[in-house]
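These notes concern the structure reproduced below.
For chain A:
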Amino acid sequence: MVENAKFQSSYSYGFIDETTKKEIRRKMLKAICIPGYQVPYSSPEMPISRGWGTGGLHLTLSLMGRNDVFKIIDQGSDASVNACNLRQFVQMMTECAVTYDTAQATIIQSRHRVPEEVLTDQQILVLQVPQPEVLRGVERYEFRTRQMHAEADYARMWVSLYESYVRFGALMRGAGYPIKVNSRYIATPSPIPRWDTPNLSMANCLYLFGAGREKRIHAIPPHTRVEPLEFEDVRFKVEEFRGILCSASGQDKAFMDEIFDDADRRKHVINDSNFLDKVKTGPRPPQRLFTNPE
Partner candidate 1 sequence: MAYNSENDWLLRVRGLTKIYGEPVNSSVDRTGPEFASNICPESGAIVAIANIDFDLYPGEVLGIVGESGSGKSTLVQLLYFDQAATSGTVLFRGVDEGRTDILTLSNQRKRYVKNHLMGMVYQNPRDGLNFSFSSGGNIAEKLLMAGTFHVGNIRGRASYLLTQTEVPVQRMDETPASFSGGMQQRVQISKAIANNPPLVFLDEVTSGLDVSVQARVLDLIRRLQQEMGISMIVVSHDLGVIRMLTDRTIVLKHGRIVEHGLTDQILQDPQHAYTQLLVSSLL
Partner candidate 2 sequence: MTRILEVDGLAKEFTLYILGGKKIHALDGVSFHMEEGEIVGLTGHSGSGKSTLMKCIYRTYLPTAGSIRMRNGEGEFLDLAAASEHKVLELRRSEMTYCSQFLHAIPRVPALEVVAEGLLARRRGREEAFRAARQCFERLGLPEELWDAYPSTFSGGEQQRINISRAILSKPRFLLVDEPTASLDLRTKDAVIDMLLELKNSGTSILLITHDAHTLNRLADRCLQLENGSIRQTLETVVS
């Protein structure tokens, strides 16, 4: 630890300078006012590369105060190497408290998962987003996608869903299911599994999405209707995990990881590590579960 007083104050609080933090907060407010709309922002340089969570960091550091409690997960795990590195960085830059416990945190930064435990109106979830432009797959030009969003011209998005269904029998196969936010903008929820997508709708907490490399912020405010894109006769369905129990806790009704143990046996374990810890030792934390339509 360097004790020279001159160096101790060389970083501003939260690493990013106050003016830039102010700009980022303003952009967040704008994103909250226009749910689902991608707001461009400055995306300042960070001491980690693009593609490693700079967007999430920008939002976290701009929001963090000395009384906040910070949790960070990477694909559900608090203990993964990236989560640990970012946690250390944020703690060093903001002198905040950190926790693994979802219920204790005030700001949660996450890569590609929404925590199983229901979040309250005192919590903010910051999601890291690789590609914020949901239409990029069907239109490669930025000026055209901007026009499509402005005019709500989403025909091509719908056709790509139709094509996917016709070719593969499913509306979408991967993560990051497209959503319609507040009946206006179509957005990406970041590459979260389908299991998590219904959690975004009519929640008590605030969802923020930061894409550092692409320099965009979008948001889903509390109590906002979020609808995954679906057809009248081909509906959105979450993963079912029928008949599958977590091998570590014996529980079901949570998003499972599929793992192969040392004896090459196929097992499933609850992905959200803090949720797993809680169900192993105590009562099941409250969740919002989605029932698939017929």
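As a selection rule, all candidates are chains of the complex that A comes from, given by their letters.
Operating definition for what follows: a residue touches a chain if its C-beta (ideal position, glycine included) is under 8 Å from a C-beta of that chain, and two chains touch if they have at least 3 such contacts; residues count from 1.
Keep in mind it's a predicted model, so treat the numbers as computed, not measured.
For chain A, the touching partner in this complex, chosen from 1 or 2, is 1. Here chain A touches candidate 1 in the complex through residues 147, 151-153, 155-156, 158-160, 162-163, 165-167, 231-234, going by the rule given at the top.
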